[in-house]
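One protein chain is absent from this view; the other protein chains keep their places.
Entry: chain A
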Amino acid sequence: MPRAVAVQTILLLALAGFVVFLATNLVGNIARLNLHVGFNFLARPAGFEIAQTPIAYPEGATYFRAFLVALINTILIAVVSILLSTVLGFIVALARLSTNPLLALLAQFYIETIRNVPLLLQLFFWYFAVLGPLPLPRQSLTAFGLVFLNKRGLSVPTPVAEPSFPVFITCTALFLTVAIVFFTSARRYRVKTGQTSRNRWVAGFVFLCAPGLMTIVAGTPVTWDVPRLNGFNLSGGTTIIPEFVAMAIGMSVYGSAFIAELIRGGFASVSHGQTEAGLALGLSRSKIYSKIVIPQALRTIVPPLAGQYITLLKNSSLASAIGYPDLMLIFAGTALNQTGQPLEVMAMTMASYLLLCLITAGIGNVINRRMQLVER
């Protein structure tokens, strides 16, 4: 194949030429503009504040610390949105598949409306039009005096570990291991003999009673720090910044519409004959769903669902438009402007997103492989 070799050689040469062209320009421009190069800046103090710091970010912390904070913020909002959108999407899909046509119609209306409006606009809507006009802390909206919502964000009770907490958690973990051992042995017994073992009940009993038992023995492991109004402000508890609340709601609602469609499509792909076959075998409705319909539907749902999670992760970069301190805003924004080293900063940002996407895709692939039909 001399032609193929020639084509590929030319292509590689052209590509190499292009890269050399870019590199020469880059080197020339760096020399001309007198730019600093290298990752030394990561060790310098960052000197700006971040509105949400899941890990310690003291004054004088380095740029690398700021990068980590921003990265964790990105992961945080992505994970929360993925979980919430899956739950919400599942509920909407159930409504969409409901035998009540009015409910199904309403769910369809929800899906179509959400899917056809840009996410950025929806984020603006939640942040500026819904959370913006909220009252000041004094007039907070509250649920049972435990959760407070106001202009400054969402205040929720925080668990505080008591001295007995380490004892509690070790013993509970021990009990859980015992429960799992019993459960697997019960299952092995059932697979082998076809009969249910009493171990199953022992496992369930241990599983359910262990935490309660440990609380009685070791004392309350956790107390709750509830936010309460103190003058003009709320004190105690944890305050989630409004940007996070807006992002979480906006991304979850947006994602839920797509996920609902995926789930609906997955269930629609399982032919009705499967359900009928189950009925003919005398299986109960719940058995038909858990053993026949859902496993087959999941096979169709999981691959695009993983894609949807990646999309959600990438969409989290819109956070910078409403000021949520994620990778884009803090690192590719503030840090880039302060250091004047766009090359290094952008490379780190993009590599982080790429890595996060690859990890998500990898997890999706693993789950998908376990889910797929094992063919003979």
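In the analysis below, a contact is a pair of C-beta atoms (placed from the backbone, for glycine too) under 8 Å apart; a residue touches a chain by one contact, two chains touch by 3 or more; residues count from 1.
Here, contacts and distances are computed from a predicted model.
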item	value
Listed names "Molybdenum cofactor biosynthesis protein MoaE", "Thiosulfate-binding protein SoxY", "Amino acid ABC transporter permease" or "SoxAX cytochrome complex subunit A", matching UniProt entry of the absent chain	"Amino acid ABC transporter permease"
Which of A:Ser197, A:Ser320 or A:Thr339 contacts the chain that the document leaves out	A:Ser320
Residues belonging to chain A that touch the chain removed from view	4, 7-8, 11-12, 15, 22, 25-26, 28-30, 32, 98-103, 106, 112-113, 115-121, 124-125, 128-129, 132-133, 310, 314-318, 320-321, 328, 332, 336, 342-343, 346, 349-350, 353-354, 357-358, 361
